[in-house]
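Complex shown without one protein chain; remaining protein chains in place.
Note that the chains take the letters A and B in the order they are written out, and that residue 1 is the start of every chain.
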Amino acid sequence: MPPGLRLICLALVLALPARADTVLKVYVSGQIATPVFRKALDRFEAANPGTHVQIEVGGATSEEQAQYLNTVLSAGDSSLDAFLLDIVRPAQFAAAKWVTPMNSAIGDPKQFMKQYLPEYAKADTVKGEVVALPAFADAMFLYYRKDLLDKYHLQPPKTWDELATQVKTILAGEHDPTLEGVSFQAKAIEGAVCTFLLPYWSMGNSLEQDGHLTFDREAATKALTMWVNLVKQGVAPKNVAEIATDDTRKDFQAGKAIFAVLWAYGWADFQGPDSAVRGKVGVAVLPAMTGGRSVSCLGGWQWGASAYSKHKPEAVKLVKFMSTPDISKLLAVDASLLPVFPSLYHDPEVLKADPWFADALAVVQTARTRPVTPLYNQVSEIIRTTVNAVLAGTQTPEQGAAQMGAQLRRVLH
Amino acid sequence: MDPKPAVLAAVLLAPAFLLLALIVVYPVGRLIWTSLFELNLTSGLPAEFTGISNYVLVVQDPVFWQTLTNTAVITVVTVPGALVAGMVLALIANLPFRRPWPVRLALLVPWAMPLAFTGLISAWFFNSQYGVVNDLLRRIGLPQPIWFNSAVLSMAAICLTIIWKASSFVAMILFAGLQTIPRELYEAADVDGAGRLRQFWSVTVPLLRPAIVVAMIFRTITALQTFDIPFTMTRGGPGNTTRTLAMYIYQNTVSFLDLGYSSTLAVVMFLISMAVSVVYLRQIRATT
Partner (left out) sequence: MRLRGAALRPIAAFLVLVNGLFPAVWMLLTSLKSEAELTRTPITWLPANATLVNYVHAFHEQPLLRYLANSLIVASASTALTLLVSVMAAYALARLDIRFRDLALGAIIAVSTFPLVTLLVPLFEILRALGLLNSYGALILPYTVLSLPICTLVLVSFFESIPRDLENAAMVDGTTSVGALTRILLPLSAPGVATAGILAFVNSWDEFLLALSFNSASAYRTLPVGITLYQGEFSFPWPEISAALVVGIVPVTVLIILFQQRILAGLTAGGVKG
């Protein structure tokens, strides 16, 4: 090549702007297995050369995470491109215009969301727009002591009344003063909302329909009464109003409870080396109210793309990628996180890593999502304070239900 | 030579006020400004100027009055409580010990423990099954209540925890004050035949008055802003019986995203705090 041409070629190459790599920052709550997410994001980087993803961790609990995101997004900050959201947040974030809708990337929303567990479509769709995609699932399970139930020739209870009877039988036979019947949460935490909704939904009621309140006072009274009666009969501990999620886990793990109403994370701890109940635990669908159906409370986390991101198309792409069966399987196998795709519950590799997912599927399929409304936090506040007051004994179920109705009517119309 | 007093004063005060201007003026200004608007981030609507109608809403809000009452109870109980406890602790720490550092350490540690965890630890101490308090009651043979099933007992547990922590703060300030009281004054009182108690009231308390007032101002302002301890111990329960004004403000800001309303509540808290502080500040003026 003549030297002049060489020089021109060199000049052209040098003049071309270097292809800048895109760096995406992803916010993952501290509690979730960060190494596994790193692995998943590495796969994304491999599939999208030129894009790097950094993980930001902060705020272990759902509340702290929300507090942090709240600050950053209220300030319109572009430092985060995507984040994991607790299942109850997408509606509020969408209303505050903090997330980028996914519709442009997924085609027909209804069709696209069919691949997931059905209630996620409800949780992540706001006014026809899909605002978040499921990352991994969670639900409330009935954990039970297989050894104790076997000893008394009992099958997992189908109704709460049956559960009460079983507990009385076992307690009478065991003569263990430290053994409780059923541990559940009535401290004024988010889980207390599920405590209320489980029996309420079981009777076929809904709290809201399309953002409108559909509160049934009688059903609410019955729901609260069910729990109060369990305490009165000695089937549930009297101090249930101070019990938070991890207290249930610790009690059941120490062998102090026959039944526990708890999220999926308990399983790994119950089978861990420090557990007093290793190998003695089974999971079942939650009992129903008499004449009702078995339901569970849906949890899990969702990926959202920040509306303030400077790389919106890449962020949306990332969100979509992280919500594929491939990644869901990775999370299931490496971190025992429940998949959001029903098909994966039959996958041999997944079952090899988490054999109990076979039982888990039945529970997850009965799970319903809490009210999807931008005012969810107000609704949650009302329900959890009422549950707390009623189960502390400072209010009767009737008073609680009346108060709940009055307050909910002021928030949701 | 000294510059003119006015110039010197300006120079000495400048750094403090510059820092305040930089860090505080804009946020506080924006807060007061926002309180005049209806602004809820979940409505998706832009801020709407509503003047003082937010303040009217506050006055009509039963939850506000409940949280204000709870906060008042906490203030009225823990401010004198911390003063008395802090005074006792400071006086004991001031005794001539051969090795003073363990007692001084014990004076300081409660304040040094992170507030957020103090509440969690206290919730655990008052836990009806696994808590130390009920274990001690059991050993003495007294009944062991379920503290968090009762509004009164929950409030008692919260106030005890706050007094425990705040008395450390008060004690440190009073202890420093005690150091500056010249021994001659006590010796002179001894000569006059005054007993310990008389000396306390006629020598110690008057000379400690400035320190007491300072401690009380900040103890009161902090009491009005009580958040961490009730939040971690009871989440405001049972029901709303231990929910404080600061918790309500937090909820409206972070949870409900109702910024207009939470700004209004914050301004109300500021007004109450300033009213109280003015009363205290007059006390300082009276002593100098």
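Here is the rule we go by: a residue touches a chain if its C-beta (ideal position, glycine included) is under 8 Å from a C-beta of that chain, and two chains touch if they have at least 3 such contacts.
None of the values given here were measured: they were computed from a predicted structure.
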*Of the residues listed, B:Val58, B:Ile146, B:Ile217 or B:Met233, which one is in contact with the missing chain?*
B:Ile217
_Hidden partner chain, touching residue among A:Arg89, A:Lys222 or A:Lys256_ = A:Lys256
*Among A:Glu129, A:Asp246, A:Asp334 or A:Glu398, which residue is in touch with the absent chain?*
A:Asp246
*With the full complex in mind, choose from B:Phe49, B:Trp65 or B:Trp124 the residue touching the hidden chain.*
B:Trp124
*Taking the full complex into account, find the residue in B:Leu20, B:Ala188 or B:Val205 that is in contact with the omitted chain.*
B:Leu20
*Extract the touching residues of chain A with respect to the undisplayed chain.*
29-32, 56-62, 64, 67-68, 71-72, 74-75, 77, 79, 178, 244-246, 249-251, 253-254, 256, 263, 265, 269, 274, 276
*Spell out, residue by residue, where the missing chain touches chain B.*
1-2, 5, 8-9, 12-13, 15-17, 19-20, 22-24, 26-28, 30-31, 89, 92-93, 95, 97, 101-118, 120-121, 124-125, 129-132, 135, 138, 164, 168-169, 172-173, 175-177, 179-184, 196, 207, 210-211, 213-214, 217-218, 221, 224-225, 227, 246, 249-250, 253-254, 262-263, 266, 269-270, 273-274, 277-278, 281, 284-285, 288
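Keep this in mind: only the chains that are shown with their structure count from here on.
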*asked:* So the centre of each chain is just the mean of its C-alpha atoms; given that, what is the distance between chain A and chain B in Å?
replied: 37
*Of all residues in chain A, those that touch chain B in their complex*: 66-67, 70, 74, 92, 95-97, 187-189, 237-239, 241-242, 374-375, 377-378, 381, 384-386, 388-389, 392-395
_Complex contacts: residues of chain B adjacent to chain A_ = 41-44, 123, 127-129, 146-151, 234-241, 251, 254-257, 259
